[in-house]
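Here you go, one structure.
Only one protein chain is missing; all other protein chains are in place.
Moving on to chain A:
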């Protein structure tokens, strides 16, 4: 079963340094770092102490507010350090890896098991954090039944990994995960794909939707909005395509396999390609192998629009499927505001000439290209925002903490990543994703 979704509004950002389709393996990461900040709004309650010996799949901590959601170690070894920040918030869990340390056997589960059994398995085996929900874009609340589950099978973000490439060979695990998820909802599992011969096209127990158009066509938020927008009181779940593999493999083999294939890309990378690594691995294990200079580049765990900045000695995020290095832009540019610009992307034609070469790939740096201002220009966000929501108005509602207005304008439907493009083109250089995140957090705390 398939249905086409075509969007016109959006913007494809073409960047230099797309990953070449070959998989390398760097040295194994000496330590693995788990950052609880990757799990938004989760307050970790530690189960193990510093110095504890761990197997793959051993529980590290659970969520203080929802105790059934457990987080497990992606690697065997020793928990060497629990780093704390201000007000003793846990910032990093550092595990010294021992790759011969063995895995905990959780036991297999047939895909035809009952929904309760599947839910229980996902929760107790540390797979639940891979399931997120909207509203609020946080880890799903297991108490709710989602009206449907949505998965993006077609990543249109700049420098995104090719999902058909990284998922090839994992069909059995994907199918197992999809069948299991399908049991958890009455509304079905919906996947967006780029073409009819994508890896998900032949799968059972899912509805595939061919999406066409510029970024954010592949975003899961676009899929939800076009198919079945979230209303007040409803919940939908989303799962990242690559996390399906981890879910599926555990169901099939009984062990937690945190191996990931990530793309290492960006203009700061000399030999951009794919790397086989593991959740929370040190970026130095692949970054230097691919040829990245840590002094002049920004390291990003995730994609350039939504990822997190990490230090050169930092680690990959829990959900990250890509690593990007782009040059830092901390330099002044003489008359940068009025001279003709040929080497940067612009949605306008105000002496900017990117419209003349729509296929050209650009080498963008992290400069904001201007200072923060109040919202002035109108009508430009709508050009790149395909959801049936007024972006400027909802941002303003978030900035003034107007809960009623936020709710009325569709706050239940959005996640910060939906505003990545409006943020990219914002003339006033406003932090849209941050504004939306804070708005969602406010709603979560006030309305729940």
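Please note the rule applied: a residue touches a chain if its C-beta (ideal position, glycine included) is under 8 Å from a C-beta of that chain, and two chains touch if they have at least 3 such contacts; residues count from 1.
Simple rule for what comes next: contacts and distances are computed from a predicted model.
With the options "Oxidoreductase", "4Fe-4S dicluster domain-containing protein", "Peptide/nickel transport system permease protein" or "Na(+)-translocating NADH-quinone reductase subunit B" in hand, the undepicted chain maps to the protein name "Na(+)-translocating NADH-quinone reductase subunit B" (source: UniProt).
Among A:224, A:305, A:320 or A:443, the one in contact with the hidden chain is A:305.
Interface note: of A:328, A:402 or A:441, the residue touching the hidden chain in the full complex is A:328.
Within the complete assembly, residues 13, 15, 158, 229, 231-234, 298, 300, 304-307, 309, 324, 326, 328-338, 341, 344-352, 354, 364-380, 382, 388-390, 392-393, 408-410, 416, 419-420, 423-429, 431-434 of chain A touch the chain that is not shown.
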